[in-house]
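Right, chain A next:
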Amino acid sequence: MIPVALLAAESAAPAPFALLPSLIAVPVLTAVFIALLPANRGDFAKAAALVGSTITGAISLFVLAVFEKGDPGFQLVSQHSWVSSLGLSWILGVDGISLFLVVLTGILFPIAIVTTEAHHEPKPYYLWLMLLMAGSMGAFLALDLLLFFLFFEVVLVPMYFLIGGWGHGERVKAAMKFFLYTMAASALMLVGIVSLAVLVGRETGVPTFDVRVLAENSDVLSHTAALLIFLSFATAFAVKVPLFPLHTWLPDAHTEAPTAGSVILAGVMLKLGTYGFIRFGLYLLPEIAHELAWIFLTLGVVGIVYGAAVATMQKDLKRLVAYSSIAHLGFIVLGVFAMNAQGLTGAVLQMVNHGVSTGALFILVGWVYERRHTREIALLGGLQGVAPIMAAVFTVVMLSSIGLPGLNGFVGEFLILLGAFSSARWWAVVGVSGVILAALYLLWAYQRVFHGPVSGDNEKMSDLKLSEMFGIAPLIALIIAMGVYPKPILDRIEPSVDALVAHIGQRVDGFSEQEPEPVAPAGVDELIATAEASGHGGEAEAQEAEEGAE
Partner candidate 1 sequence: MVDVIVFAVAGLIVLAGGLGVVLNSNPVRSALSLVASFFGVAVLFVLQEAHFLALVQIVVYAGAIVVLFLFVIMLLGVDEVEDLSIEPLSGQRIGGLLAGAALLVFLLGGLFLSGGDEGAVAVTGTESVTQPIDETQPNIDNLATDLFGRNVLAFEATALLLTIATVGAVVLVRNAGAEDLSVDEPGRADH
Partner candidate 2 sequence: MIALVAQDTQTVALPGPPVVWSLLWPFLILAVGGVLLVTVTSVVPVLRGRSFPAAFTCLTALASGLSLIPVWQRVDRLDLVGGTIGSGTEGPRSLVSGAYAVDGFTVFVTGVICVSVFLTALLLDGYLRREGLDGPEWYVLMLMSASGGVLLASANDLIVSFLGLEILSIAAYVMAALHLRRAESQEAGFKYFVLGALASAFFLYGIALVYGATGSTTLQGIFAAGPNAAGLDPRTDSSLILAGMALLLVGFAFKVSAVPFHFWAPDVYQGAPSPVVAFMASGVKVAGFAGLARIFLYAFQPYWADWRPAIAALAVLSTIVGGLLALAQRNVKRMLAYSSINHAGFMLLAIHAAASPDDGGQRGAEALLFYLLAYTVMVTGTFGVATIVGGRGDGRHDLDDYRGLSRSNPLLAGVMAILLFSQAGVPFTSGFFAKFRVIGALASDGSYALGGAAMLAAVISAVLYLRIVVSMFLIDNGEAHEADHEAVDAVAGGRAAPEAEGDTLVEASPEASVLTSVRAPAPTALLAVCLAAAVTLVLGLLPDLGGGILSDAASALLLAG
């Protein structure tokens, strides 16, 4: 039924049916369907949301399957004119950079729906989640700058309602802060987008927001214009990431949001910022991105150290995870602005990794909260004894977040540091400290929450239910699989990253001089192989063994 509706929208696509539009349309249709359900049947709403998001997830996996491995360009492009008088068109496409973010979105949503419950008013809750899914998909798929902005902005509304309606504590304040922060930051981006299109359109004669056209012709801009436009973009993305001085909305939003909201916020929505930096910063305006790279490298590194340091001091488990996100996103920014193949590949991979492991962490924290009605680290303790399976799962996820070799976190962080080391050595050196700090705050938190004697209410805490285990199993599987054998993923990311680096090299004078040598796809794998061979690989297996034992 659904594909039929979409076939009408897509006339001549290379895919068997309108693959990419369906990633947006299925959740939207699901949301419409949910809206028509009776309000008192929350279980219907949840079932509908689950089915809709799973279908979308399956389509995203199908996209992954039909994705051409060696092709660096945009694939499965769906292009239609929409508002021709404004130059706005409906262009969707995936390349190696967005592919896995799309898949991540497709996977995280069903998992978030299955692992969490709406405590009241389930109908609007699932409706907003579905709209959020559509918006996130759209933002990652859009190849039209304005279309991207539409999706980039529209996701604020469902998220605002999710935090404000189903959150905890100061939820309304957190939701307001989240909405206004992000909207204020992207207000100027709209001016930047329009100015870019107008200025480029004046040269080329065709007003368009097509990213590909704009990227090819953005060298017609004067330096000042390009600088201002880049800054307007960068502000919007920096708030979304969030980069260090603009991060203050994040701990509140994360802490007060319902579990599913936190999962999606950390797993998907923060990536809009880093993805934006790559696609609409580096790709569109490489000269300025290169010129200002030092600022963002610095902010990224500050974010790493600051996020880690503040996380160490948190008393609230969820807040701790929120601050760890700032640190992890700092790593990704470091990789992006290293502006070489390893750094960017690592950054893209790390975006997926962070989505998987932080998403899993938030789910686990949510479960702890549901059982104990507190997230105070001091009030928890000895949970390992009463909830061994949860402890095991938590261990794996935590180690992935720390970046233990053999789990997914390591591959991304290693590549990022490698890339940063060759182009931005001193930043990389400082950044490495983040890895150590991550181990510190996460292990310490683990120790306080799960080890020690069981006390008070903690004794009565129940372990994971079977349904919960099934819910989180895909994430654990991904954590291990991506850590042990990342090659299939890297193979798909790298051609696009190489093309991007080549694009930057073409546009920026003297860019290639600072880069040691273009890294062939095989080179990265060798490096990883070397790293794994040097003794770390065993730990992952030991970890798996531990999990199995418990």
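Miscellaneous remarks
Just so it is clear, a residue touches a chain if its C-beta (ideal position, glycine included) is under 8 Å from a C-beta of that chain, and two chains touch if they have at least 3 such contacts; residues count from 1.
Here is how the candidates were picked: all candidates are chains of the complex that A comes from, given by their letters.
Here the structure is a predicted model, which is why all the values come from computation and not from measurement.
In summary, of the candidates 1 or 2 that share the complex with chain A, the touching one is 2. Interface residues of chain A facing candidate 2 in the complex, by the touch rule stated above, are 39, 83-86, 124, 146, 149-151, 153-154, 156-157, 160-161, 164-165, 170-173, 175-177, 179-180, 183-184, 187-188, 190-191, 194-195, 197-198, 228.
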